[in-house]
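One chain of protein is taken out of this complex; the other chains stay put.
Up next is chain A:
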Amino acid sequence: MTTQTLDALDRLESEAIHIFREVAGEFDRPVILFSGGKDSTVLLHLAVKAFWPAPVPFPLLHVDTGHNLDEVIEFRDRTVERYGLRLVVASVQDFIDDGRLEERPDGTRNPLQTVPLLDSITSNKFDAVFGGGRRDEERARAKERIFSLRNSFGQWEPRRQRPELWNLYNGRHRAGEHVRVFPLSNWTELDVWRYIQRENIDLPSIYYAHQREVFQRDGMWLTAGPWFGPNADETVEELTVRYRTVGDGSCTGAIRSDAADIEAVIAEVSASRLTERGATRADDRLSEAAMEDRKREGYF
């Protein structure tokens, strides 16, 4: 038994736990968005801490683009099993198969996630949806509240956000509306990695350097595979790479890296001159306001 003084990571952890407990106290049907990526894995770790020794009182929701790397799906299923949680899957493939969504000409499925996400929120009557979004990711995200009200169309209205005062969160909403909740709002990418190190959190293996068959497209290294390519004019090479974010395989790139363990990853992230999204997410390069526009549509 010990007494400890709070450091910056302790404060971020305590704040996130506080947010989880507020939602559990005020909402009827919360759900945690879980992609198997590092942010949502940290999110789940914090939820486990918030309700220990009782189990996490929320299910997980995975919006599955159908173009995921095998390692990520394997990790997702292993994690669900480990914590004894319920997993809800919203499948982009189902929506394409029955004609509710149309495959894009560029093959990217990330923007297609919004419709299955909102459909799942509506049909399951989820009223609070936890996401691993951080304000340091992007300029539009810097404007996001921790409790972010979405209208009955799931839309974010940046000009009509509620002021957020002290640590008193207002979760009131009308029927049909829901609230997106971002417990990692005040974390930076480096905070997340340092926390993963401190808490010894298990991640999908693709976050660490490994040999992979990749090909280059638009300056990014994409995994060769049945959905992604290569096209006839693209050449597959076997390189040592790792991923900085987990997303749809068609638009999320790997980076050349020898960082095979957590210490090496932290050193690499500390020294990097590129943001994680700028380095590896094609969908954020589409326009100056790509993220803002997608959030307005209901994206997370």
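Heads up, the rule we're going with is that a contact is a pair of C-beta atoms (placed from the backbone, for glycine too) under 8 Å apart; a residue touches a chain by one contact, two chains touch by 3 or more; residues count from 1.
By our rule, contacts and distances are computed from a predicted model.
J.: Between "2-oxoacid:ferredoxin oxidoreductase subunit beta", "sulfate adenylyltransferase", "Siroheme decarboxylase NirG subunit" or "ABC transporter substrate-binding protein", choose the name on the UniProt record of the chain that's been left out.
T.: Checked against "2-oxoacid:ferredoxin oxidoreductase subunit beta", "sulfate adenylyltransferase", "Siroheme decarboxylase NirG subunit" or "ABC transporter substrate-binding protein": the hidden chain maps to "sulfate adenylyltransferase".
J.: With the full complex in mind, choose from A:R21, A:R82 or A:K125 the residue touching the hidden chain.
T.: Answering carefully, the residue with contact to the hidden chain is A:R21.
J.: Could you tell which one of A:W52, A:Y83 or A:F153 touches the chain left off the display?
T.: Only one of A:W52, A:Y83 or A:F153 touches the chain omitted from view, namely A:W52.
J.: Mind listing the chain A residues that contact the chain we can't see here?
T.: 1-8, 10-11, 13-15, 17-18, 21-22, 24-25, 48-55, 135-136, 138-143, 149, 158-159, 161-168, 170, 172-174, 185-186, 188, 190-191, 272-275, 278-279, 288-289, 292-293
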